[in-house]
Structure formats: structure tokens, C-alpha cells
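All protein chains but one are shown at their positions in the complex.
Then we have chain A:
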Amino acid sequence: MGAIALAIAFLGVLLGTIVLQASGAFTNYVLTLPVTLEREIADPRGDMSEASLRRGSYNQLIQRSLQSEFPAASSRADLRELFGLYSGLNAASVMHRVIADPSLVGSTIDVTMPANHEIDLYLKGVTVEESITAGSGTIQAGAISGDITLSSDSPAFANAIARIRQQASSERDALLGRAARLEADAAGAASRDAREAGLAAARRAREEAARFDTVIDPETRITLGPRTASLLIRLNGGVVAVSALTPDGREAEGRVLLPLESAEASASWSEWVIETPAAARRITDQQAVYARALEERGMVERRFNTNLFLNADSREPELAGVMGAFIGSVLTMLVTMLLAVPIGVGTAIYLEEFAPKNRLTGFIEVNINNLAAVPSIVFGLLGLAVFINTFGMPRSAPLVGGFVLALMTLPTVIISSRAALRAVPPSIREAALGIGASRTQAVFQHVLPLAMPGILTGSIIGLAQALGETAPLLMIGMVAFVADAPSLGLSGLTQPSTVMPVQVFLWSGASERAFEMRTAAAILVLLTLMIIFNAAAIILRRRFERRW
């Protein structure tokens, strides 16, 4: 009882973790921009032919649209950060829209595309910690753009300074504590090398801690850099990134990230603190400001992530989806099913009902039972050697994957089908034979229908096992990055593709943080498929059992 409760608890934790992890992947932030399809850029040859439209520079059009949102961004660095809000790959979807409807050229269309995955994670609050608090006192900006000074006749920035100092001193204390621990460990180290390495690490920690001294010292100017939290001041509709503060809290220097509407003194301003230091995150202050500005303008919003379900794999997490792997799995499973089930059930019927009991059939039986215990990667090797090298079949193709998985599934199907046939009471065979049915009639009209639920269950369990296999596909090239979904038809059988568990495996090893939640989402899709398979097994079983 306790063991069952424990198992259920573990299952609950597992599923809970996966669902929690995956939940972030089911929605994403999308960017909607009005893009003007300028004739000379979309149609460089000017003849509106498809070839010409294909050569159009759609990314440039998107960039222009984004630039018009932030006219102040003009330096190369600014533009790079601005254009980093989305992936240039999205230009392809604009191209396809234009080719489908060339009359769009010259007009302005709304282009909706997923925001860059780092921006998405930032807006979801996954990677970056930040807070906004209302400022007190009145501050005056020196200018509305460029490097400016913010001044106040009261210690307006005292709160911010106190917070920065507190954070700095806690980080310094942590570093000093670490250094002390390292030194203590080094004193007791066994070898000289270990002692020296420990002391060196302690020295580095102390050096790093010393860097916070200037921030903590109440008499010196505080400078903010990539290793400290960022302090942004929202004032008069613009944003200023503070780079230095006077210790009295009355003056701040900084750079304007979003131009101010005016340089008037204002009492309604707020402190926007991005606590995660710039060095520890993948988006800059400037990008955070752009993203929040677009959000305020209603051009960035959170939506259901259709890409996850409709796209094939991609290097860009925001564009990556499971569709390619899903179609690959469907095609592979079809081939596996069409091969393994008829051959397996046929073999089981022959061995169980018709084969004479002699040495040859005994030998075959032993071998079938042994095959069930062969490591699945060996089947992959066999597939590589036989199907690809000898027969010259295409690599990475669902056809070959289906062959290999069928070989792997056959023993399971044969063994479970034989068990199901053996479980049919002999009285049924005798009854049929007793009124003059031939052996074949007895088997196919009486024994097989009764064994059907068992055979179906065994076959579906075998197929479900094949659905979750990765190892045998490694050798035949199906563990690969495939950016195009195979077509859902006969021709798809020979196109490169991958399968669901491989997609999970590939994403789990990807470096982008955004793939983490997509891995969990792909696991959920795979689990759903498995549940559908098993439900089908149960339903078929019930239906057949009821009929008899």
C-alpha cells in the first residue's frame, strides 16, 4: 500500500515537473509590425514574377518597420540590438505570403512573428529579475537624448543607492565567505598542487570581492557596470540607463535608451531595476527597453504558440516545432505496423497452429525468443548494414526506420500473439474440428477471433515501444537535425526525417535556454501519443471482447 502511494507520488512529481516545465512553451510572445512592402525591395526585377519576388529582401522591410518604431536607434550597435528582437528567418514567411498573393506588393501588411527566444524568456520573467518602484522627489534631465545628467535638489536616488549597496555587500560577503572556505580547505589539502590551486581560487574570489568596495564605500561615486544590477530611470516617456551616481544621491549620469519627450523637471518618475547583472543575462538593457516599449504600444503580446505544433525543427527555438518529428513518427510507425503486425501474427499462427514440432521449428522458436532480448541498437547496425549499405536505401528515411523498428518489434508481436493463441481453450479447436471444419477454418474462424484481443494488445504494446525508440535510429541517420517536415504521403517515406523521441533527445542537448521548456513540451506530446496508443489498445480489446 505504502509502495503504491510512493509510486503514485513519484509519478505525480514527474508529470507535475514536466507539465510545469512545458507550460511556458505553449505560449510565446509575438511581435506584430506594420510592414510596408516597398516595390523596389520586394520585387527587385520589377516584373512581379515569382523568381523576382523570391529575391526580394523582406528582412530589410521588417527592419525598416522596426526602425520607424524607434527612430532614435541609428548607431550600428543600436540597430544590431533592435534587430535582435526577432529572427531574420521570419522573412521567409513574409515572402511566402507575398508569393501567394503578389497584389500585396506596395501595400502595408501586419506581420506577426515570434519574438526572439531570449526576449520571450525575458518577458515571461524566466531569466531576468527586475522590479519597478515609483521614485520620490523631483528630477531634472540635462537633455532628451545621448549621455545626460539627472539632477535633483533632494536625495532622489538614495533609495536606489541603498539597494545597490545592500546587494553589493551581500555579494561581497558571499565571495569573502567562499574565499575563507577555500583557504581553510587548502590548509588541510593533501598535496601541494591542491593547496596552491585552492589558494589561487581564494585569491581570485578576494579580488572579485574587492571590486565591490568602491560601491559600498559611502564616500565614493558609485559606478554601475555589467557585473552590477542595472538601474534604469523612466522619466517623461523615456528611459535613461544610469552609469554613475553621486554618493549624496542627488545626481546621476547615464545614457538615454529611449528618448525623453521633454527635459522638464518631473516628480512622476520610476526606478526600474534589472537585478540580474548584464553579464549574467543574454539581453541588453537596451533590448529590455525596446521590448517593454513595444509591449506598451501593444505590438508585443503573449499568444498560443502555434509554431510549436506546426513547424519542423529549427535552430531558433521560437520557430522550432514538433511537426516534422510527428510526421516522421507517423510514417515510421505506419511502415512498422504494416510489416511487423501481419508478419508477426502470421508467424505466430504458423508456429502455434500448423508447424510440426521438430528441430527446425524448435530452433526458430529459441531464436525468436532470443531476438526479443537483443539490444535495440544492434537492430540499428543491422539496418545500416543491410538496408542502407547493401540495398542502397536512403539514409534518415522513415522507410528504413520503419524496417528497423519492425525487426525490433517482431519478436514482441510473435511472442504475445503466440501466448494469445495458446490461451484459447482447446475445446474450441475440438468443437470446430469435430463438426468437420478444416484446420485452417478452425484457426481462422474460431481460434484467431478469440485470440484477437490478446494479439492486438501485444501488437500495440510492441508498436508503442517502437514509437519511443531512439537508439536503433541512431545508426540509420534519423537522429539528426531536420529542418523540413517530410510530406505526409508515400513520397515522405524516403525524405529525411526524425521521430518524436529523437526530437526530445536533440532539444534536451541544445544550448539555448528556451529549448528547455520545449523539450518538456515535446515529452508531453510524446506522452500524449503513447496514451492515445494505449487507449486504442484498451478500446479495441473491449470491443472485440464484447463481440464474443
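Please note the rule applied: contacts are C-beta pairs under 8 Å (C-beta built on N, C-alpha and C of every residue); 3 or more make two chains touch, one makes a residue touch a chain; residues count from 1.
Note that in this section contacts and distances are computed from a predicted model.
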Complex member absent from the view - protein name from UniProt, among "ANTAR domain-containing protein", "Phosphate import ATP-binding protein PstB", "Amino acid adenylation domain-containing protein" or "RNA polymerase sigma factor": "Phosphate import ATP-binding protein PstB"
Selected residue (touches chain absent from view) among A:I428, A:I461, A:A480 or A:L527: A:I428
Identified contact with the non-displayed chain, of A:G2, A:G46, A:G298 or A:P356: A:P356
Absent-chain contact - pick from A:A244, A:A372, A:A437 or A:L527: A:A437
Touch criterion as defined above, residue of A:K124, A:H446, A:R513 or A:R541 at the omitted chain: A:H446
Absent-chain interface as seen on chain A, which is shown: 356-357, 425, 427-439, 441, 445-446, 450, 548
